[in-house]
Structure formats: C-alpha cells, structure tokens
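The block that comes next holds chain A.
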Amino acid sequence: MATLSSNLLFIAFILYLVATLFYGGSIKTKNEQNGTNRWGKIAVFLTIVGFVSQLGYFITRWIAAGHAPVSNMFEFTTFFGMALVGAFIVIYFIYRTTLLGLFTMPVAILVIAYASMFPKEITPLIPALQSYWLHIHVTTAAMGEAILAISFAAGLIYLVKAIDQTKSTKQTFWLEMVMFSLVTVLGFVVVSSVFSGMGYHEKFNWIDKHDATAVMEYTMPAITGPNEGELLTKGGYSPLVEMPAFINAKKLNTVIWSLMGGLVLYGLIRTILRKRIAAALKPLVKNIKLDFVDEISYRSVLIGFPVFTLGALIFAMIWAQMAWSRFWGWDPKEVWALITWLFYAAFLHLRLSKGWHGEKSAWLAVIGFVIIMFNLVAVNLVIAGLHSYAG
Partner candidate 1 sequence: MNDVKCECGHVNPHGTVLCEACGKVLDEQEKNKKELLDMRYEGSARRSQTYNKTIIDKIWNFFSSVKVGVWIIIVILVASTLGTILPQEMYINLPADVYYEQEYGWFGKLYYQLGLHDLYGSWWYLLLIAMLGTSLVICSLDRVVPLYKALKAQRVTRHEGFLKRQRVFGINDNVDESDLNAIKKHLKERRYHVREENGDLLAEKGRFSRWGPYVNHIGLIIFLFGGMLRFIPGFYVNENLWVKEGETAVVPETSEQFYLQNNQFILQHYDKDKDKTFEKAIEEAGEVVKNYQSNVVLYKRVSDNLPGEKPKLEKVKEYKVRVNHPLTFEGYSVFQSSYRSELKAMTFFLTNKTTNQSFGELKIDLEDPQAKYDLGNGYSVEILNYFPDFEFNKDGEPTTKSRVPNNPAFVFKMVTPDIPKGETSFVAIKQTIEPFGDNQFKMAFKGIDTKNVSGFTVRKDSSLWAIILGGIIFMIGVIQGAYWNHRRIWVQNKNGQVWIAAHTNKNWYGIKKEIETILTDTKLDIPDDQLQLENSDKGGV
Partner candidate 2 sequence: MKKRRLVMRTIILLVLGAAVAYSLYSNLTKDNKQKVAIGDKAPDFVLVDMQGNKHRLSDYRGQGVFLNFWGTWCPPCKKEMPYINNQYLQYKDKGVQVLSIDIQEPKLAVNQFAERYKLDFPIMIDTDKEVMNVYGIDPLPATFLIDKNGDVVKYHTGEMTENMIKDFMEKIKP
C-alpha cells in the first residue's frame, strides 16, 4: 500500500510537470479569447488526472498509516501542494483562464518537490496528535492557504504585466526578488537531491550551548561547522567557518547551499534569457486584462479567507482545547496563523475602504503568500514550537 501510494504521488508530480508545458503551449497559440484551446484543454485534463492520482496517494497512505497523512512536514507540505492544485481547478472553472495554470502549477510543483526533501517515512502519532480535530484543522488550514496562494499567482500575473520592464525600478527589483526566491526553492531541491543521490554524509562531534558533547550529522558538505566541531568522517569536508553554539550550524549550512544553488540557477537562467525573468514572462501575459486578474486575485482572497479562518484559527482552537486544555496558547505557529489572518483582514479593509486595487493589491497578495510560506517553512524549521513536527 505504501509503495502504491508513493508511485501515485510520483505519477501526479510528472503529470503536473507535463501539464505545465501544455499551459505554456496554450498561451503561445492563439484563440485565447474564445474559450480554452486544444492545448489548454489537454493541460486542464492532465491537471485533473494528476490531482486524482495525488488524491489516490493521499487515500492509500491514509489506509496504510491508519491516520490522515498530514502529520509530518512531508505529508503536510504535499497536501498543501495538492490543495493548491485543487484550488486552481476550482478557480479555473470559474474564470476559465489557462494563464493562471501556467503560474500556479510551477508553484505547486515546487511545493511538492520541496516536501519530498523531508523524511518520507510513515510516522506514528504522538498522543497530542491523536485527534481527528487535528486532521480537520490541518487539512482545512492547508486548503485555505492554497486558495490564498492562488491570489498570489494572480497577483504575480498582474505584476508581470503591469510593471514596466524597460527601466530598472524598485518594482522590477522586488518582482525579480520574488522570482529569485522561487528559483532558490528549486536550488534547495536540486542541491539536496544531488547530495542525497551521492549519499553524502559526514559527522561531527560538537559542543552544544549547555557545554555537552553531541554528534551532528550533515548530509551536505559543511560550509558552516558546529561549535568546536570535530570532523569524524574520513574524507569529509572540514567546515570553512565555525558557528557559535546557539546557531544551528546544520540548518544554516543548508540555507547557504540552497542560496548558492539558487544563485547558480538564476545566473544560468539570466544568461540564457538575457533579461529579467519577469521581463521574459511578459509576452506570455499580453492577452489578459489587468482588471480581470485583479478580480481573480481578490476573489481568491475572498474565497480563501473564510476557509483559512475556519481551518487555521477556529478548528485549531477546538483541537488545542482538546489536546492542551487551552484553545489559544501563543505558540509561535498559532501566532503566525493569527498574523496571516490579520494581514488578510488588513488586505480586505484596504481594498474595500481605501480603494487599494490593482498593483497595490497585487503586491499585498504577494506579501500574504510570503507570510504563509514563512509560517510553513521558517516557523517549523527555525522557531520551534509545539507544532514543530519537523524537528
């Protein structure tokens, strides 16, 4: 069952990749105005088949584990990727634009690829997680975040189209930063896959902040070494810099490698394109109307906000009440969910009352996605809390 499950996930991943190519094709060919063309239809079909396949992964893994597979970083992030595709399918059938697919699918693919960098074993549930409210909370929250992420994709289309790429401005810089961040995630995936493909391992003895000796295992060559680290593995790379004890040298090392991977990839892309990524994407979006994407972006926030509130705050409170006897405990993950919620509340008020439409609104959608990603990635990995199932 577990093998079947991972095969289905792999199939879904490949289908999403192929679908993305078809979305690209559907933009290149004409007739976008009169409904979806052949390429687009194939793309949507592939997306749906991929989604069903991933749903198959989800169900079979659920059967194998005996609990909904949303209980560790790999499972949750994959589910988020699936929800993203699902949200896109829904929005697609409202607005019928394949361009949105061209921008959403790569994000979903990156999310799933990122997820598969985490340990993929089926994990048993510790007592606090043995609650169906947990599963309801996590899945609803992920769906809410996924719908909100669609507004990011639409906002991105808006910015790519609206920002003048002929001269270098603050806007072009920040838009390019967004592109670079996406490339960096790819960089992380590539670097991690390469080293794990090589089976790279090296061990250190080090002194932690309580002056105790501990062993740390690296899966990438150490650039930043642990405090008073002593290399145990023969033929391993000795670190360039040694970190003080309160910094997690291993995680920092991974970040540095990912950034380097991202920079190399980005450099390659720029040499091939000979212009900014955003500028290169501009021809793809020429047929779409600005206020149409603006509306998709706003609509996604409107649809996603209630789902997010329900999943990330209300169901979360119900679960927290059951598991820890208090519905709210100011745990970092909870606080960041609140921050996300406050941010989108501000977004809606700015839009309704201050008339922040168009470009301002698109930037807000981008920032909102950054906050969601921060909560998903940084809070779990950097700021540990009760939710840190990734360790």
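Note that a residue touches a chain if its C-beta (ideal position, glycine included) is under 8 Å from a C-beta of that chain, and two chains touch if they have at least 3 such contacts; residues count from 1.
On the choice of candidates, all candidates are chains of the complex that A comes from, given by their letters.
Note that this is a predicted model, so its numbers are computed, not measured.
Only one option in 1 or 2 touches chain A in this complex, and it is number 1. If you check the complex, the residues on chain A that touch candidate 1 are 2, 64-66, 95, 119, 121-124, 126-128, 130-131, 161-162, 209, 246, 289-292, 295, 298-299, 302-303, 305-306, 309-310, 314, 317, 322-327, 329-332, 335-336, 338-339, 342-343, 345-346, 349-350, 352-355, 379, 383, 385.
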